[in-house]
Each structure stands twice: as structure tokens, then as C-alpha cells.
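Every protein chain but one is kept in place in this view of the complex.
Chain nomenclature is as follows: A and B, assigned in order of appearance, with residue numbering initiated at 1 for each chain independently.
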Amino acid sequence: MEFFLAILSAVPTTLLVTFVSFALGAVIALPLVAGRRTRFAIVRLLSKGVIDILRGVPPVLFVFILFFGVGSDLIRWEPIPAAIVGLGLISAGHLAEIYRGGLMAVHAGQFEASAALGLTRTATFSRVVGPQAFRVVIPGMATWLISLLKESSIVSTIGVAEIMFVTNQSARSTGEGLLPFIIAAAVYIALGTPFAAFSRWLEKKLSFGRRA
Amino acid sequence: MELLNDWWTWSPRLLEGLWVSVQVTALALIIGIPLGLCLAFLSGARSRVVRWLTILYVEIGRGMPALVMLQMVYFGLPEIGVVLDSYIATVVALALTTSAYTSEIIRAGLRAVPEGELEAADALGLKRGDVVRFILIPQGFRIALPTLMGFAILILQVSSLAFTLGLPELLSQAYSIGASTFRYLEVLTLAGILYLVITVPGGWLVENFDKRLSRHLT
Partner (left out) sequence: MTEQQQPPASAETILRLRDIRKVYGDHVALGDVSLDVKRGEVLAIIGPSGSGKSTLLRCVNQLEVPDSGTLEVVGSNIDFATRVSAADLLGLRRQVGMVFQSFNLFPHMSVLRNVSFPQERVLGRSRDEADKVSKELLERVGLADKMQNFPQTCSGGQQQRVAIARALALEPQIMLFDEPTSAIDPELGLEVLSVMRQLADAGMTMVVVTHEIHFAAEVADRLVVMADGLIIEEGLPRELIASPSTARAKQFLSAITDR
């Protein structure tokens, strides 16, 4: 029983790391996807490069580089900020691709019509294209959020006292191997299922009034 | 430059580690994907019990973090008498995770096989078993292939978590070099580059494949 309580007490930390990284990534992804779509080939290439790196490096390695690598030489990080920045940047990479998918799904005609009507680029994106792309990216973003929830377990390796960290501690201190991990798995699944259900609900709500 | 020199010195160990990462990834896929195919079929079984058990397995396999799976297999199973070394434990854990995820990927692929092809096969008088074996599975796999390849790349990244089990894969080697030289940034960056050398071209291959496949799937 104590395991359960100990693990539960770590849930807020897990949720904190998950949501803040997600928010950070959602914001950073915007300039990244903009970079992917500019006229300037160099910026496009650089953006693609950054996105590929953020998506191609194992998240735990990335967090390590920030915490041990950058941390020791340049700045002194606390575990949680390092975790959030690390996961946030990785999220930015994935979300940029999701945003890109959403923008590509918007009919080219929308951009043309907006231009013909004399709308500024900002207005086009915020009032015409954005809302339409939003509908397409929601499922993708929800899926990523759930993945991020699970991915947050890796920050246990740099000492953040979230679910995985506490589970490990419990397992080691008592020598009771299996139960803590089973509880941890159950907690992650219990946290993830409402998200999945919420995302399906959101999808349905947004496809309301969609003319084929 | 001194950095390149150091990279050159560290490379052999890191490459050994990379080789271990690649091995466990490959084994996990070789075991996990066929298992995923079985699960994909079991999820459509006639018996409700079988269907529910399959769904349970898949939801648990996909719902729990890979790190939890790895640690559960290595640190947790000994409690019930199953003691595995870090290599085998990694392969088992990754294979289980792979089977859960790929069962969904393959299911989607099988569902996407155009109904007309299956009807034509039925109309020709082919037995159910033959339709499944020669039409449904090959076509379903072809459709699922880009996603499966993307997943394979992901598993390579996930294998880095096995360092918590003490497996001497790439991250583990990089970390231990870092710990002895305190040049964490330099060696971890090299490790990152080594991962990218596989994952980035791999990602391009998948994108390419996806484009080519959607052309062929009239």
C-alpha cells in the first residue's frame, strides 16, 4: 500500500513535467514550422535539420546532453528545468511536423483566396488557415501528449522525483521487485486513458458540420 | 582539433555500443512484429474472451512507458523466479512493447486492403485461408510497411533506455566515458551523431517509401 501512496504522490510532478514541456514545445514548434515553409532555402534547410535532429535523437540522450553536458560546462541545471527544456525541445520537433501536416491538409485554394482578398499573412494564418489546420492537428497533438506522458518517465534518470523515480526507489528499498512496477504501469495507463478518450471526444466535436 | 582527436579515440567503444543497440533492436523487431501480426488476427477472433484478452494486452503494452517495461522485466521478474541478463531482458521487454504497438499498425494495414481485391479473390473460389495468406497479409503488410519502418527507428531510440539495466549499448558506453573524462558534452554529442546517422536517413527512407507506396495503391 505504501508503494501506491508513494507513487501517487509523484503523479503531480509527472503531470507538471508533461504539461509544461508540451506547452513549451507547442510554442517553439511555431517558428520551426514557419521556418520549414519560408521562401528562403537556407532557413528551410536549417529548420528541417533542427526538426530531424530533435526527432532523431533518443530523448534520454538529449536530456542527458542538457543536464550533464551543457549543465556541467556552462550552466548549473536543476533536474526539473533540464527535464522540461529537454522534453520541450523534443516536443517542438514532433509538434512542428504535426503542425506542418495540418497546414498541408488545408486546401491550397484557401491561401490563394485569402491573398486575392488582400488579407495579410498574419490574418490569413490566424483567421483562415489556422482554424482549419487546428482541426486536423488536434488528434496528432493529443497523441503526442499521451506519448509525452510516457516519455516523461525518462527524466527519472536525471533525478526528477516523478513516477518512475519513486517506483525505482520503492523497488530497491524493499527488494519487492514486481509490484511497484505493476502499480507504476497501472498509474500511467490510468492517466493516459482519459487523455485518449478526451481526444476522441474532441475529434468528434470538431468534425461536426464537416461537409465532405 | 582536439575534439576530433577525442572523438576518434572514443569511437571504437561507442561503435561497439551502437552495435549492441542495433542488435537488440533487430531482435526485438524480429520477435515482436510476427507477434504483432498474430495479435492483429486475434483481435478479430470469434471468441469474445480471446478478443478481450488481446485488447487488454495491447492497451497495456502501449499504455505503459517502455522504461517501465524494461525495468519490470529486469528488476521485477526475478521476484517470481524469472532472472534474465540485461541483454535478454532488453530484447524481451522491447519485443513485448513492439508486439503491442505493431499489432495496431498491422491491423490498420489489413483493414486498408481494398475490399474489391478480397471480393475478387473470393469470387475466384479461393479458400479463405488462401485469401488471407496470399492477398490479405502481403497487401496489408505493404500498406503498413512505412509505419512499421518508422516504428523500427523509434525502437532503436528506445533501446537507449536499456542503459538503466546496465546493458553496454551506445548511451551506456557514452555515459561511462563521460563519467571518467568529465567531457560529457563532447562524448554525448558524438553518441547523438551516431544515432542520427541511422535515424535521419532512416526517416527519409520512410518518407520516400510512403510517397512511392501511395502512388501504387490506386
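FYI, a residue touches a chain if its C-beta (ideal position, glycine included) is under 8 Å from a C-beta of that chain, and two chains touch if they have at least 3 such contacts.
Nothing here was measured: the structure is a model prediction, and the numbers come from that model.
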Which displayed chains the unshown chain touches: B
Among B:83, B:120, B:179 or B:193, residue touching the chain not depicted: B:120
Residue among B:52, B:134, B:182 or B:204 touching the omitted chain: B:134
Touch list for chain B against the chain that is not drawn: 114, 116-117, 119-128, 130, 134-135, 138-139, 142, 215-218
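Please note the rule applied: only the chains that are shown with their structure count from here on.
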Whole-Å gap separating chain A and chain B, where each centre is the average of the chain's CA atoms: 21
Chain A residues touching chain B - in the complex, by the definition given at the top: 52-53, 55-62, 64-65, 68-70, 72-73, 150-151, 153-154, 156-157, 164, 167-168, 171, 176-178, 180-182, 184-185, 188-189, 192-193
Touching residues on chain B, where the partner in the complex is chain A: 59-60, 63-69, 71-72, 75-80, 153, 157-158, 160-161, 163-164, 171, 174-175, 178, 182, 184-186, 188-189, 191-192, 195-196, 199-200, 203
